[in-house]
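Omission of a single protein chain aside, the complex is shown with its protein chains in their original locations.
Note that the chains are named A, B and C in the order they appear, and that numbering of residues resets to 1 at the start of each chain.
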Amino acid sequence: MPSMAFDTAHLLAGGLVLVSFVLLYQDRLYGLLNIYAIHAVALSASVAWQAYLQGAPHLYVTAGLALGFKAVIIPVALRRIIERLGIHREIEPVVGISLTMLAGMGLVALAMVVMLKVTTEAAPLAREDLAFALAVVLLGLLMMTTRRNAVSQVVGFMSLENGLILAATGAQGMPLVVEISFAFSILIAFIVIGIFLFRIRERFDTVDLQALHRFRGEAR
Amino acid sequence: MALILDLAVQGLQMLLVLAAAPLLTGMIRRTKARLVRRRGPPLLQPYRDLWRLLRKEAVVAENASWLFRLAPYVMFAATWVAAALVPTFATGLVFSWAADLIAIIALLGTARFFQALAGMDVGTSFGGIGSSREMMIASLAEPAMMMFVFTLALIVGSTQLSTIAALLPSVGLRVSLGLALVALVIVAVAETGRIPVDNPATHLELTMVHEAMVLEYSGRHLALVELATYLKLLLYVSLIACVFVPWGIARDGGGTVPALVGLVLYGAKLVIAGILLAIFETTIAKMRVFRVPEFLGAALMLGLLGTLLRFVSAGF
Amino acid sequence: MTLPFDPVATLLLTPLAAAAVLALLPGFRLKAGLNVLASLVTLAAAASLLFSARPATGKFLLVDDLNIVFIVLGSFVGFTTSAFSATYVQHEIDTGRLAPAHLRFYHAMYQVLMFAMNLALVSNNIGLMWVAIELATLTTVVMVGIYRTHEALEAAWKYFILGSVGIALALFGTILVYVVAQPVIGEGLDSMAWTELMGRVGEFEPALLNVAFVFLLLGYGTKVGLAPVHAWLPDAHAEGPTPISAVLSGLLLNVALYAVLRFKILLAGNGAAFAPGPMMTAMGLTSVVFGAFMLYRRRDIKRMFGYSSIEHMGIITFAFGMGGPLANFAGLLHMTMHSLAKSGIFFAVGHISQVKGTQRIADIGGLTVTHPFLGWSLVVGVVAIAGLPPLGVFTSEFLVVSSTFARTPVLAIALVLGLSVGLGALLLRLNSLAFGEPRGSLQPARASYLPMSAHLAIVLCAGLYLPAPLVTWFQHVASILG
Partner (left out) sequence: MPLYFELYGVAALLTLAVLAVPASIAAVGRRALYGATLTVCLVALAADAFAMATRFTATAVLPLGLPWIGMNLRLDPLASYFLVVINLGSAAASLYAIGYDRHESAPWRVAPFFPAFLAGMNMVVMAADAFTFLFSWEFMSLASWALVMAHHRERGNAHAGFVYLVMASLGTLCLLLAFGLLAGPEGNYVFDGIRSAHHAPLVLALVIALALVGAGSKAGIVPLHVWLPLAHPAAPSPVSALMSGIMTKVAVYGFIRIVFDLIGDSGWWPGMVVLVFGGVTAVIGVLHALMEHDLKRLLAYHTVENIGIIFIGLGLALAFRANGMTAAAALAVTGALLHVLNHSLFKSLLFFGAGAVLGATGERDMEQLGGLIHRMRGTSALFLVGSIAISALPPLNGFVSEWLTFQAILLSPALPQWGLRIVIPGIGAMLALAAALAAACFVKAFGVTFLGRPRSDAAQNAIETDRASLFVMAALAALCLVIGLLPGLFIDAVAPAAEGLVGGSMPSQSRLAWLTIVPIAESRSSYNGLLVFLFIALSATLAAAVIHRLASNKLRRAPAWDCGFPDPSPMTQYSAGSFAQPIRRVYGTLVFRASEHVHMPRPGDVAPATHEVTLRDLVWEWLYLPVASFVSYGADRLNHLQFLTIRRYLSLVFAALVLLLLVLALWL
C-alpha cells in the first residue's frame, strides 16, 4: 500500500510538472487558460490524494478550492477580460519556445539535484513532493520572465502558486495550509483581476505590461 | 684681556674684508683691461667711485617706498657680516661659531631677498626683469651650494668653516673634493654676477640681471649696493681660499706671528684668484640667460655626484 | 499574574480597532487626530513592554529581547510619522493634489499597516509572520498607488508584482522550514513556533535548511530591498505619499529584516547548516555598492533617498552577515539610527517638495538661504546618513568597518569604497539642494517641524552618548544573533 500510495502521489505531482511544461509550450492565450485549468485540476487531485493519505480532511477544502476557483472561475474570468479588453490572442515569448523548454529542463534538473541531496531523514514522499513543487515554482517563474503579456505572466504566477500549494500539502500535517491557500487565491483574484486590472483599465487600453513602461519613472 | 684681544682680532677681520673688497674688484678690472691691451683704471678706482657716490645726493623715484631706502643697508650689512664670518687669515675667531656655512649662505640669501624686493619697488620693467632672473638663478645656485656643503660636511664631518679649514689639509686629495670645487666655482661665478652668467660692466642690455635690479639706485644707496657686491665677490674668493687652499691660515691662539703670515698669504691668495678670474672672464663670452640654468644645473649635478661619491665611499 | 492591561494585546488591538473606526468615520481632521492618538497608544503599549514584566510566550505570540527592539522602534516611527502625515496630507488636500475621496481609507490603511507590522513582530509562528508581512505589503501597495497618477500606478503595480513573487518565495521557504522541523518536533503548530524551532534546531536536516534559507533570504530580502531584488523600492518611495515613504524606510524594511534575522539565528543554531553569513554578506555588499552608484544619476529627490535606503540596508545586512558581537551591535545600532535618520529626512523632504512644489532635484536649490530651518535639517540628515560625526550613524559604521577589516580586509575595503562612492553622491546632491543660488519658490513652509527635529535630535544624542541600559540590551541581542 505505501508503495502504491507513493507511486500515485509521485504520478500526480509529476503530472503537475508535466502540465507546467505544457503551459510553457503554449503560444495562444486561450490555450494557455485551458492548460492552466488542467494544471489546477492536477493540483487539486494531488492535494486530494495527500488529504487521503494524511487523513487530513481539511485538505479536501484546499483541493475543492483549487478545483472550483482555479480550474473554473479564474480561467473564465480571464477569458472574459481578454474579450472585453480585446487583447490580441497570441503570446509573445521573449525567447523561442524551444529554448524556453530547454531552460525548463535545466530547472527541473536543478530542482531534483537540490532536493535529492537532502538525506532521507525527511519522509521520502515529502522529498519527492518538494522536488516536484520546486520544479513547478521554478517553471512558473520562468514563464513569468519569458512571456510579455500580462495575462500569461499572471498565469505563470498562478502556476507558481500551485507549486507552493503542492509543497504545503505535501508537508506532513502542516497547519494553516487551508488559510494560506485561501489567502493566496484571494490575493490573486481580488488584487490581480480586481482593483489593479480595473485601474489599469481606466488608464490604459491594454494590460500588456509593456504599456505600463512607456513611463520609466525617471524620464520626467 | 684675552676676550678684548679676540674682539680686536674679530674687528680687524671685519675691517679687513671691508677694506680688501674694493681692492680685489679694482685689481680684477685692471687685469682684464691689461689683458685686452687697455691701460684700464687705477687699482684704487673703486674707492674713488664709492667715495664720490657717497657724497652725492641720493635721487629716489617718486613712488619708491621706505623699503627701497632700507634695502641697501640690509644688503650691505648682511653681506658684510657673512664675509666677516668666513675665515680669511685666521680660524677660530671669537664669533666664528655664530654661524656655520649654511647660515652664511642663508645670510647671502637674505641680502638677495632684499635686493630683489628693491628691484620690484619702483615698479619699472627693468627692475622686475632683474629680480625675477636673479631669483631664478638663485633657485638653482642654492641647491648646488648645499651639495657643496654636504660634500664638505661628509669629508670633514662639520659645516663649521674654522673646523673645515683646520681639518681639510689632513684629508688629502679626493675626487669628490674636486667635483665640489668645480661646483663651487660655478656657483660663485653665478652668484657674484660675473661673466658668463652676468656682466658686471654692462648697462642697458636686456640680458643684464644684477645691474637691472639696482638700476634705480644712486648716490649713497648705490655706493652701498656696489660695496655689497664687492664684499660678495671677496666672500666667495676667501671661501674658496679657506676651503681648498687653507695653508697658512693661523690657528686660534697661535699668537701674532702666524697671524701676520696668514695675513700675507691671504693677500697672495686674493691676488692669484683675482688674476685667474680676470683671465677666465676675458677668455669666455657671456651666455644667454636661459642657458644659465643648464650651466648651474651642471654645478648641481657635480655637487650631487660628489656627495654621492662620499656617501658610497663612507661605507668602507 | 494578570496585568491591568496586556501590552501585547493593546499593541495589536489598538490599531485594528482604530482602523475599523477610521474606516467609518467621516471628516478628515478628526481622522488625522484619531490616527495620531491610536499611534500614541500603540507607542505607549510598546514602551510599557520595556518596563512591565514580559508576557508569557504563547503559541502564537512571543516577546523577547530581539523583537522588542523592533517593536519599540517601529511604534515610535509610526507615531511620529502619523503626526507628520497629519500636516502633510492636510497640505495635499489644500493644494488639491489629493481629493478626500482618495483619502477615505488612507488612515484606516495606516492603522492596518501598523497592526500588520506589530503582528509580524510579535508572532511566534513563522506562518503567522508570513501572513502578517503579506498583509503589510498589500496595504502599502494600495497606499503607494494612492495618487492614481501614471507614475504612482506603475510604481504600485511594480511593487505589487515583485512583492507577491517575493512573498511566494518566502512562503516556499517557510514550508521547507516546516518540512525540516516536522520529523523532529512532530506535526502541528509546534513545528512552526520560534520557541520550539530554536530549541531543537540542532537536530534538523542541514541541507534542506540551506535551501529554505535561500528562499527566505530572497523572499524577505525583496522586502528589505536588497539588490538585486530591490527593484520595487525606489519607485515606491518616490511615487507614494511622503509619510508612506518614511514608513517604508523606517519600518517595513526593518520588519522584513527582522524576519531574515530570525531565520539567520535559526540556521546559526544548526552547526551543520551552511552558515547564512556569507550569503547575507554578499547580498549586503552588493546592495551597498549598487545603491552607492545608483545615487549619482538621480533626478528625483525621494527616489534618491530610496536608493540610499538600499545602500544602508545593505550595510546592516552586511554587518549581521559578518556576525560577532561588534558587528551585530553595529548592525542593530545602524538599523535604529538609519530608520530614525531616514524617516527624519523624508519628513524634511516632504515639506521641501511641498514648498517647492516639485521633487526634481534640479528645481530645488539654496535651501539654507530660502528656508534655513528646513535646509539645515536636511544638511544634518544627509550628514547623518553619510556617516559623519557627531551623528549616530558614524558610530555604527566605525564599528562595522573596523571590526570587519581585522577579519576580512578585502570585504572591508570593498565596503569602504562603496561607502565613499555613496558619500560623494550624497554630498554632490546636498551641495545643489542646500547651497548655491536659491531655486524654486520662496514661500515660507507651513509645516510642523516637531517630528523631524525629534528624529534628528535623537540621532545626534545617540552619536554623542549611548545610555548604558540600551547598550547592555543591544549587546545581549547581539550575543543572541551570534
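Convention: contacts are C-beta pairs under 8 Å (C-beta built on N, C-alpha and C of every residue); 3 or more make two chains touch, one makes a residue touch a chain.
In this text, all values refer to a predicted model and were calculated from it rather than measured experimentally.
One chain is not displayed; in the complete assembly it touches the shown chains A, B, C.
Contact with the undisplayed chain is limited, among C:V229, C:V247, C:I361 or C:M452, to C:V229. Within the set C:T10, C:Q182 or C:T404, the residue that contacts the chain not displayed is C:T404. Mapped onto chain A, the footprint of the missing chain covers residues 94, 107, 110, 113-114, 117, 138, 141-142, 144-145, 147-148, 153, 209-210, 212-213, 216-218. Residues of chain B in touch with the missing chain: 14, 51, 54-63, 65-67, 69, 73-74, 76-78, 80-81, 84, 95, 97-100, 102-103, 106-107, 109-110, 112-113, 116-117, 119-129, 131-133, 135-136, 138-143, 145-147, 150, 153-154, 157-160, 163, 203-204, 215-216, 218-220, 223-224, 289-290, 293, 300, 303-304, 307-308, 310-312, 314-315. Interface with the hidden chain, as seen from chain C, comprises residues 157-158, 161-162, 165-166, 169, 207, 210-211, 214-215, 217-218, 222, 228-229, 231-232, 234, 274, 279, 290, 293-294, 296-297, 324, 326, 366, 368-369, 383, 386, 388-390, 394-395, 398-399, 401-407, 412-413, 416, 419-421, 423-425, 427-428, 431-432, 435-437, 464-466, 468, 471, 475.
Simple rule for what comes next: only the chains that are shown with their structure count from here on.
Contact topology of the protein chains: irregular, matching none of line, ring, star or complete. Between chain A and chain B the centroid-to-centroid distance comes to 99 Å (mean Cα coordinates, whole Å). Distance between chain centres (mean CA atoms), chain A to chain C: 31 Å.
In chain B, no position touches at least two other chains.
For chain A in complex with chain C, the touching residues are 114-115, 117-119, 121-123, 126, 130, 133-134, 137, 141, 144, 153, 157, 160-161, 163-164, 167-168, 170-176, 179-180, 183, 187, 191, 195-196, 199-200, 203, 212-213, 215, 217-218, 220. Note for the complex: chain C touches chain A at residues 127-128, 130-131, 134, 138, 141-142, 145, 148, 150-151, 153-157, 160-161, 164-165, 168, 171-172, 175-176, 178-180, 182-183, 187-189, 191-192, 205, 207-208, 211, 234-235, 238-239, 298-300, 303, 360.
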